[in-house]
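Showing chain A:
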Amino acid sequence: MTLLTLICRGPTAALHGADRRDGDEGGKHMARQLNPKARYTPGVIPYKQMGYWEPDYDVKDTDVVAVFRITPQAGVDPEEAAAAVAGESSTATWTVVWTDRLTNCELYRAKAFQVDPVPGNPEQFFAFIAYDLELFEPGSIANLTASIIGNVFGFKAVKALRLEDMRFPVAYLKTFSGPPTGIVVERERLDKFGRPLLGATTKPKLGLSGRNYGRVVYEALRGGLDFVKDDENINSQSFMHWRDRFLYCMEAVNRASAATGEVKGHYLNVTAGTMEQMYERAEFAKELGSVIVMIDLVVGYTAIQSMANWCRRNDMILHLHRAGHGTYTRQKSHGVAFRVIAKWMRMAGVDHIHAGTVVGKLEGDPHMIKGIYDTCREIRTPRNLETGLFFDQDWASLNKVMPVASGGIHAGQMHQLLTYLGDDTVLQFGGGTIGHPRGIAAGAQANRVALEAMVLARNEGRDIWHEGPAILDQAARWCTPLRQALEVWKDITFDYASTDTPDFVVQETVSA
Partner candidate 1 sequence: MNTAQSHVERRITLEGEGVQRVLERVNRELVGLAPVKARIGQIAALLMVDRARRELGLTTEPPTLHMSFTGNPGTGKTTMALRLAEILHELGYVRSSHVIAVTRDDLVGQYIGHTAPKTKEVIKRAMGGVLFIDEAYYLYRPENERDYGQESIEILLQAMENDRDDLVVIVAGYQDRMDRFFQSNPGLHSRIAHHIEFPDYSAEELLTVGDLLLEEQGYHFTEAGRQAFADYLERRMQQPHFSNARSVRNALDRFRLRQAMRLVEQGGSLGAEELAAIDAREVLASSVFGKASGR
Partner candidate 2 sequence: MHITQGQFSFLPALTDEQIKRQVKWALDHEWAVSVEYTDDPHPRNTYWEMHGHPMFDLRDPAGVMEEITACRLAFPSHYIRVMAFDSSEGWETPRMSFIVNRPDHEPGFRVERQEGPGRSLRYTVRSYAVERPEGQRY
């Protein structure tokens, strides 16, 4: 009999109060620290002794908790590095200030309470840091991130630093409105149940006139897709003014809806140089009857929250393209893990977020992607080191975010996509639709047939992981566009090693 054993030397004790050492009675915070007089003598003292390292700290349910991967400079003690990160992301500066004593500084100090070695990597450590709820303004991602990643990433004492995960108290989550629509209501509005949604990004990304652009949208929707999407850098350039794009796209959406009897949509990208322009574009999209608008992550957290509010007021779905995230999410040693971005975006309030495909052309280890999808879609996410989730998180009834799988996927991978990603996702086949040899509508039809055949087979209890190719072949016998799609893309895979991979692995062991 095989058993799954989690091999983990890591943060087993984090947030499990019962497992942790008890502090000595009385003065337990100060036991390893200087007395108040010495603490506030002008000069420079180690962060550890300034109260930012508290191994006996009892994490409160109301604390915000972060776990950083730290790579200390040579010779820097990991606990001191952790304390420094805690200090620099909360109250500290490089030297002692007497004005601390005018405040209840014990409360405002972040506390590094645990440092664990990273399995298999002697240079790196996981540092767990608790922040009091008092430190954060309600409902502001900008304020949260200014603290947590504001200053600390350039800090000299660490060679590299990565924010791996965060836990938010329910009280704090309740200050955010979350996704304006959510998976459940999106499906009810679109009248689409029981299968992933299908989308495509209009290609080429740049250069099409509004008239030509709308043609792509119409063909793809009429052929069987639910959504077509503007790309991240389609805004308002000389070849296509935004109003033109909106008018032609909505013509395409309505014509396709009449041709199929289905609700259809096009993510109209309202990203612009100023908030005023974004509102203007969104208002026009609403006037034309669009069900959805889109923004890019690069508009910034505050603009995202503003657009979320606008969408909530106007019954619109908000699609977020994660433009730019790869600059700080991809490398394992430095930056912010995408699961943290996903958490922030669920709080800020987007309905769709690009979250990886596993099998496509973009970065994505299956376990890490599962952690991100769970973060978007579950009402509670338990600690699961294997998928990169360090903490139990209750999502405090914030709506669920629909993850979008986009980038280098095609119909021949349908069984893998459905197995990895489940039903509640938008599968976006851009090249995989528009690049079909018989045209865009044929490409869309191939994708929809492949999807429906796979869902049908799965629901019938078939083992789609193994039988998938046979199921597709079977459908391709009566669906020529699918047969063509399977032939054209049959050997396309993007088989590169992922960079963002789990540190804790599941190992199969044989038990007696």
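Please note the rule applied: a contact is a pair of C-beta atoms (placed from the backbone, for glycine too) under 8 Å apart; a residue touches a chain by one contact, two chains touch by 3 or more; residues count from 1.
Picked so that all candidates are chains of the complex that A comes from, given by their letters.
Remember, it's a predicted structure, so these values are computed and weren't measured experimentally.
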Touching partner of chain A in this complex, from 1 or 2: number 2
The chain A residues in contact with candidate 2 across the complex are 184, 187-188, 191-195, 224, 243, 247, 250-251, 254-255, 257-263, 284, 287-289, 378-379, 400, 445, 448-449, 452-453, 455-456, 459-461, 475, 478
